[in-house]
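The other protein chains are all here in position, but one chain of the complex has been omitted.
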Amino acid sequence: MLDIQNLRVTYGTGRLQVDAVKDVSFHVGTGEAFGLVGESGSGKSTVLRAICGLAPISGGRVLVDGREVPTPRDKAFYRTVQMVFQDPYASLHPRHTVDRTLSEPLAIHGEKDAETRIAQALREVGLGPSFRFRYPHQLSGGQRQRVAIARALLLRPKVLLLDEPTSALDASVQAEILNLLDELRRNLGLTYILVSHDLAVVAHLCDRLLVMRHGETVEETTAAALRTNQAASDYTRSLINASQGFSRDAARPESALTR
Amino acid sequence: MSSAASLPQPAGLRAWLLSPEPTSRWQARLGRAYLGWRTFTKNPLAVFGLGIVLLLLLVALFANFLAPYSPVTGGDLRTARLLPPSAAHWFGTDDQARDIYSRVIYGSRITLWVVLLVSVIATPIGLLIGTVSGYLGGWVDTVLMRLTDIFLAFPRLVLALAFVAALGPGIENAIIAIAITSWPPYARIARAETLMIRNSDFIAAVKLQGASTPRIIFGHVVPLCVSSLIVRVTLDMAGIILTAAGLGFLGLGAQPPMPEWGAMVATGRNYLIDQWWVAAMPGLAIFVVSLGFNLLGDGLRDVLDPKAAK
Partner (left out) sequence: MTTKPLLEVEDLRVRFHLRTGTVEAVRGVSFTLGRERLGIVGESGSGKSQTGRAILGLTPPPGEVIAKKLTFDGIDLLTASKRTLRTLRGGRISMVMQDPKYSLNPVMTIGEQIIEAYQAHTRSGRAEARDKALAMLEAVKMRDPARVFSLYPHEVSGGMGQRAMIAMMLVTDPDLLIADEPTSALDVTVSMEILRILDELVAERGMGLIFISHDLKLVSSFCDRVLVMYAGRVVEELEAKNLREAKHPYTQGLMRCLPTLANDVRPLPTLSRDPAWAQ
């Protein structure tokens, strides 16, 4: 479904040149969920932004369905690939009602049947019709993220790019959104690329993942390997350790309990 | 915002307006407007300002009925010249034996006309240039902003004078001159706002839905810039009225015998010591209306400032 070959993203020129992503390659099959893990500055979000055209591709190729994506992206691309952003407080237009936000993609692509499709999209993400005419400030963080997911799903894309979709949310809300994403993927046969700094979240949603650091690939591994603590690189192991919580001495028995 | 909204609301209507679950587009919009109105009315000075502006509107509308005399043809030049305020002539009469009260009332039409035309011409120009320049960036931004700088570099009144000198004196030309010189600050404000909005996630999101650039600018960027521009334009109204009056005073705006307030002050200048009312009455009108717009602008800022609104 999605092929990333030797992707490079470079900002600036000369002495100010910054290589945000250096030679990253991976393949995501149809219906698969693929994770990109790393700390800030690892270039994981830049990979997503480069795929959808928000960051420039300086080298390498991005193929969707076996075809190289055009620059600038065309409407057909946006019907295939959609994105959900990290901060639901920033990704909804503050002066637009949910209804307006959701009718926008339909209007852009000249789709008919807006009424029923908006109602259906709201149902899909677990929001009732009572949410339709609210403004973002009348919604909680989790509800906003649901609206953002509904917006991304309206055009019936095949690939969903998820940029830290739960990191701005409370733990209990995160669980709800993760369940929703899991369910949507199953029901709609979606392909996911999930970017997150949280190993547990990535392992929960994805089967395979790429660990990145300083714009480079550290290793490609599987969620199963993470769960059994079989990482090839020291860096991944240190990420796993850090995700277990704070420990005064490295091996504290109960630290494995909560996450 | 109609004045009817200030009347006590039945509980049912208020509940409908403030419903957290509006059932239609209109209910959502009206609810929002109602909340804004409530914020606005918290500020008594702003309501006072709105009152003045509404009064100006009504006076201009009903000038025919309110004015007891004709604004242009005076009374008997031998007996009715420069009469002090009295029951017959509330504001006195001027050197042409015209009733100043009637002239001030008719003058409100000219003032309103100026204010209306300037805002209708200058605001869209500023908004368009500012948002396009801020959103597109690059050479478009450079060209448009240098153009703005050129207009900004001229002193407003001097540039207006030059325009009027070139186009010929008259109220329409004065308005055009003021409009042309007042858009650059609006363009700057709109551009600054756009630069902040341009990189936000909700713009990226709509871009990823395949929206065209004009669609993003007009549907998503402009609505967020409009509110701060409205505030700024309202606050500038006082300045515009003063500029118009200034042009009138210099004889380059409204031409006699039009009852333009600035021109009226200019004629009163000759009698300032002995017949103070000739200059003071239109001056007072300018003062009150300017104050009204300023207070209104302050109140609107509280309501519309995106940083204050959650």
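A and B are the chain letters, set down in written order, and residue numbers restart from 1 in every chain.
Just so we're on the same page, a residue touches a chain if its C-beta (ideal position, glycine included) is under 8 Å from a C-beta of that chain, and two chains touch if they have at least 3 such contacts.
Remember, it's a predicted structure, so these values are computed and weren't measured experimentally.
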item	value
Left-out chain, listing which of the shown chains it touches	A
Listed residues A:T10, A:S25, A:T222 or A:S247, member touching the removed chain	A:S247
Positions on chain A where the hidden chain makes contact	39-40, 141, 170-172, 174-176, 178-179, 182-183, 197, 199-201, 203-204, 226-227, 238-248, 252, 254-259
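The criterion applied here is as follows: only the chains that are shown with their structure count from here on.
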item	value
Whole-Å gap separating chain A and chain B, where each centre is the average of the chain's CA atoms	47
Complex interface listing, chain A residues touching chain B	52-54, 73-75, 78-79, 82-83, 85-87, 90-97, 99, 104-105, 108-109, 130-131, 133-135, 137-138, 148, 151, 155
Of chain B, residues touching chain A in the complex	20-25, 27-28, 32, 200-202, 204-212, 215, 219-220, 223-224, 306, 309-310
